[in-house]
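Of the protein chains in this complex, all but one are displayed in their positions.
Coming up: chain A.
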Amino acid sequence: MRAYTAYTAKELTEFTRTYKLLIIGLVFLLFGIMSPLAAKFMPELLTSFMPEGMQITIADPTALDSWMQFEKNISQIGLFVIVIVMSGMMAGEYSRGTLVNILTKGLPRRTVILSKFTAAVLLWTGAYLVCFGTAYAYTWFYWRKTVNTPGLTEAAFALWFFGVFLVAVTILGGVLVRTSYGTLLFTGLAVVAQFLLNMIPKVEKYNPIQLAAGGTPLLQGQLEAGSLVKPMIVAGACTVGCVVAACAVFHKKKL
């Protein structure tokens, strides 16, 4: 247990000192500010870019628009940034050979994986909270009472959960392929595979990608929160599966 906390602390130090924390913090803070702002000023922007004499009617922006922007930004660029940063977690250790000293001290290999997963999830959660908090504050500032859009808690939680799942996939990829580009490719393929599987109606109900893709329809009231339970169970099982598989594979890796 002490080895686990020590190694997790090492990972968190690494995030701070290699500026990963700073980068992710700033990016997510930016999204937190931008989502409500974009929703608020999009109509004005559009009208100002319209050619003269042309008229369109755009509905007044609401808190719902702000949260839809939030869902869109995080589920696309936000997760992408997280995966890029995490893709180097295992690759860096492999390529620099820094694990040799640590493992020959008797640190169990699975502790390395569990610590890295913990630290990555902590970073993701922290960044997500910053982003959500900022977006909440701005949305409240512009729209006051309507800030708590129906389905917001469920949608926000589902997106966070999908992020955790993606972190686990990235860790497994990192253990398997050794390079950060390879890890990116692995995670990318995993996401593409989920999109492809979504085309089969029977699978769609269980597909973890629903957690990210279902946020907007949920906020719009086109989807019931209950329909995210099955994807969540699958994503949870897959997360555990990925971490267990990463430990098992790492046990057999030569260094």
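The rule is simple: a contact is a pair of C-beta atoms (placed from the backbone, for glycine too) under 8 Å apart; a residue touches a chain by one contact, two chains touch by 3 or more; residues count from 1.
Note that in this section contacts and distances are computed from a predicted model.
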Complex member absent from the view - protein name from UniProt, among "2-hydroxyglutaryl-CoA dehydratase", "ABC transporter ATP-binding protein", "Tetratricopeptide repeat protein" or "Phosphocarrier protein HPr": "ABC transporter ATP-binding protein"
Of A:I102, A:L176 or A:V191, the residue in touch with the unshown chain: A:I102
Touching residues on chain A - with respect to the absent chain: 2-3, 5-7, 10, 13-14, 17-18, 96-98, 100-109, 111, 251-252, 254-255
